[in-house]
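For this depiction, one protein chain was excluded, whereas all remaining protein chains were kept in their positions.
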Amino acid sequence: MLTYQFDWSVVTSGKYFEWLVSGCKVTLQISVVGIVLAFIVGLLIAVMRMSNFRPARWFALAYLEFFRNTPLLVQIFFWYFGSYKILPTAVNDWLNSTNFEFAAAVIALTIYTSAFIAEDIRSGVLSIPKEQMEAARSAGFSFLRSMQYIILPQAVRITVPPLVNQFLNLAKNSSLAMTIGVMELTYQARQVESYTFKGFEAFTAATVVYLVLSSSITALVHLYDKRVLNPNRAV
Amino acid sequence: MRKLITVALALVLVGVLGTAALAAPPADTLAEVKKKGVLVAGVKDSLPPFGYIDEKTRSIVGYDIDFINAIAKKLGVKVELKPVTSASRMPQLQEGNIDIIAATMTKNPERAKQVDFSHTYFFTGQKFITKKGTVRTLKDLAGKKIGTAKGSTSEQNVKKSIPTATVLSFDDYPQAFLALQQGKVAAVTTDEAILAGILAKAPNKAQFEIPNLQISDEPYGLGMRKGDKNFVDFVNKTILQMEKSGEAKKIFEKWFGPNTQFHLKRNFKITADK
Amino acid sequence: MIQFTGVHKWFKQLHVLNDINLRITPGEVLVVCGPSGSGKSTLIRTINQLEPINEGKLVVDGMDLLDKRTDINKLRAEIGFVFQQFNLYPHLSVLSNITLAPLKIRKTSKKEAEEQAMTLLARVGLAEKRDAYPSQLSGGQQQRVAIARALAMKPKIMLFDEPTSALDPEMIGEVLAVMQDLAGTGITMVVVTHEMGFAREVAHRVAFMDHGVVLEEAKPEEFFRNPQHERAQQFLKQLLSPMH
Partner (left out) sequence: MGELFNFNVITDNFTYFMIGRYPHGPLGGLGLTIYLAVASCILSFFGGLVLGLLSLVRNPFISYPVNLFINAVRGLPLLMVIFWMYFLLPALMGRTVPESQTVIMGLTLFTSAYMSQIVRAGIEGIPAGQTEAAISTGLKHWQVMLYIVLPQGLRNMIPSFVNQFVSLIKDTSLAFIVGVSELTHVATQINNRTMAYPTEIFIFIAVLYFFLCYAFTSLSRWLERRLAWRKAI
């Protein structure tokens, strides 16, 4: 009795199209800002995790285990609603005068993703023969300098594909930011649905965007794999 | 290149699935409900006093639920309550997951194209809740962040009446109110009765107020599937009878009356829509 | 029994088998030798189609391997294959390793398959290891189980692909002893090996390969006493020199 009438014009032009476009922009913004921060934090945590300084190692371990084993959604809620009581009033006031929804989403995504990135970097480093570190240390470099000049440059090269995958995960995970009112792509698709009742069209549009994003990123990884990591393999 | 093909084929796949006819929920809900012996209602579960979880019994209670109970009793069937949000209630109904919506749903023409409404069983207007003394007129909210719930008429109304405001939509009103408490939004907007319910439960209610700024009338109706005439007639007959017998008034007094924290006056009667 | 006629095989540009013409008669024991990379492993693997051939004709037990109607699985069941790396199934016990194929392909009853397996295990001297897992056995023991596993299908032909080259020296003897015992039963055997002592004593014929070509075929006593081809002479000299 209910036959669904398709109306693709809803998502290809006009107001709702603009909503979706602005959603794409927000998704991209979160993703790019998030990945840059997550990489920096992840690198820091990875170095701490491998250092000889015990408190740093323990902190990094606790950080990794806790944030990797807790749902991202709960972390988002925590940073948005739960951080209020912990922070001083002045900080809260300042945060609230800014686009805190966006900031909370980025913080949560950064921390969550950085924990995974740190582990990726660590396994990259572990795959570098330990003689490299020994050689660097016996040449007189400190631990941090050895990392900086000898180990990390090698490790980062093989860590690029997993890092790009984390970027993709972050972009996909940013959809959870809709729960605290960040108007990213999934949020907008859902808005279009509740305004027009054309959920099918709205979700198809968002799906296409996500697929284009993820398949182009995956393609880049393949290219990197071929050109940089295994230049001789592909004949 | 292969990725491009991948995407293209994925689109085709989506298209194919998309053209599959959507499932048909029961055409005659009244008969269906009687047959299975249970009325499945979509209700709010964290919106006192319309529908919320009672801390002691851990079950859903409220104004909306009492109406559903009365209808089910008349039908001689059991009740199953399903929590819905403002955004999920209409798809849920159309997909047949629930038989009726009793979830503070405002009747408006756009929605009436998708569902059939009962006569108005609750009447209120959309207002704001703000920190005391911060808002006198609508202008005070220009350019501010205003919280509300996804997929609600409140969201659409406030966008119309204060176009410069940023509307933040949460999954539910209390969450929006929490954002207000924490200073993340300047106001929360929705129907007065809901605002009153939230405010009454708020731990620091003295800091907040509901300024006398009404931006729309909000008549609530029970939502049923489009064209489900038997069921709509039955529900309308039942709630009119409830009005006549005084049961409807009693339910109102139970949840909003002088013995509650709300002290609302019943400024409406359930009557047949024209 | 096995007839190669003008067989060629390429891996990309590499010509691994170049115009092979070889005839192996029933009951014959043929040893194939040659330097590494000469194509001898590929040759033996074409016999049960682990490696398909590109050109020529290969008939095994009356079945043409290039004929689409030939049931390769059926043919493989008639040919036992023993690998350099043993390839026992690590998740199955010794007994199950041996009985799997008879149970699943020959549909032998469980009792019969196990009795037969025990006979074979006794023959390779490992009856007490029936319930052990491959990881608990030495290399030599594993290879003897692998031979028993191949024999469980009552094959007409046994193929050995360097069966002793992954073994420690002290274990080579036990495997060769089993193979020698087997050769005495009159089964057709093709053996790729560097064990020249085995070739001298057991083989009926020796084929020498290099660069994908069979350079020489002879009775072992002739081959070892007086190799015709210059590269065969070099090969034997290196292999038999005390430095090796």
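The chains carry the letters A, B and C, assigned in the order they are written, with residues numbered from 1 in each.
Operating definition for what follows: a contact is a pair of C-beta atoms (placed from the backbone, for glycine too) under 8 Å apart; a residue touches a chain by one contact, two chains touch by 3 or more.
Remember, it's a predicted structure, so these values are computed and weren't measured experimentally.
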Practice task
Would you list the chains present here that the left-out chain is in contact with?
Solution key: A, B, C
Practice task
Could you tell me which of C:Ala113, C:Leu126, C:Ala150 or C:Val192 touches the chain that is not displayed?
Solution key: C:Ala150
Exercise for the section: Using the touch definition up top, pick the residue from A:Ser22, A:Ser83 or A:Gln154 that touches the left-out chain. Expected result: A:Ser83
Exercise for the section: List the residues of subunit B that touch the chain left out of this view. Expected result: 6, 9-10, 13, 17, 20-23, 25, 45-46, 48, 52-53, 55, 57-60, 81-85, 88, 91-92, 95-97, 171-172, 174-175, 177-178, 181, 198, 201-204
Handout entry: subunit A residues touching the omitted chain (full complex)
Key = 65-66, 68-75, 77-78, 81-86, 168, 172-176, 178-179, 186, 189-190, 199-200, 203, 206-207, 210-211, 213-215, 218
Fill in the blank from the handout: Missing-chain contacts on subunit C, rising order, are 48, 50, 73-74, 76-81, 83, 85, 87-91, 100-101, 104-105, 135-136, 146, 149-150, 152-153
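Operating definition for what follows: only the chains that are shown with their structure count from here on.
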Practice task
Make each chain a node and each touching pair an edge, then name the shape: line, ring, star, complete, other.
Solution key: other
Completion exercise
argmin over chains of |mean CA - global mean CA| returns A
Handout entry: Farthest-lying chain, centroid of Cα atoms versus that of subunit C
Key = B
Practice task
Return the distance between the CA-based centres of subunit B and subunit C, expressed in whole Å.
Solution key: 78
Handout entry: Separation of mean Cα positions, subunit B and subunit A [Å, integer]
Key = 35
Practice task
Spell out the part of subunit A that touches subunit B in their complex, as residue ranges.
Solution key: 1-4, 6, 80-81, 84, 92-93, 96, 100-101, 179-181, 187, 190-191, 193-195, 197, 199-200, 204, 207-208, 211-212, 215-216, 218-219
Exercise for the section: Using the touch definition up top, name the residues of subunit B that touch subunit A in the complex. Expected result: 3-4, 6-7, 10-11, 14, 18-19, 21-22, 24-25, 27, 86-87, 90-91, 94, 114, 147, 150-151, 156, 168-171, 175, 178-179, 182-184, 225-227
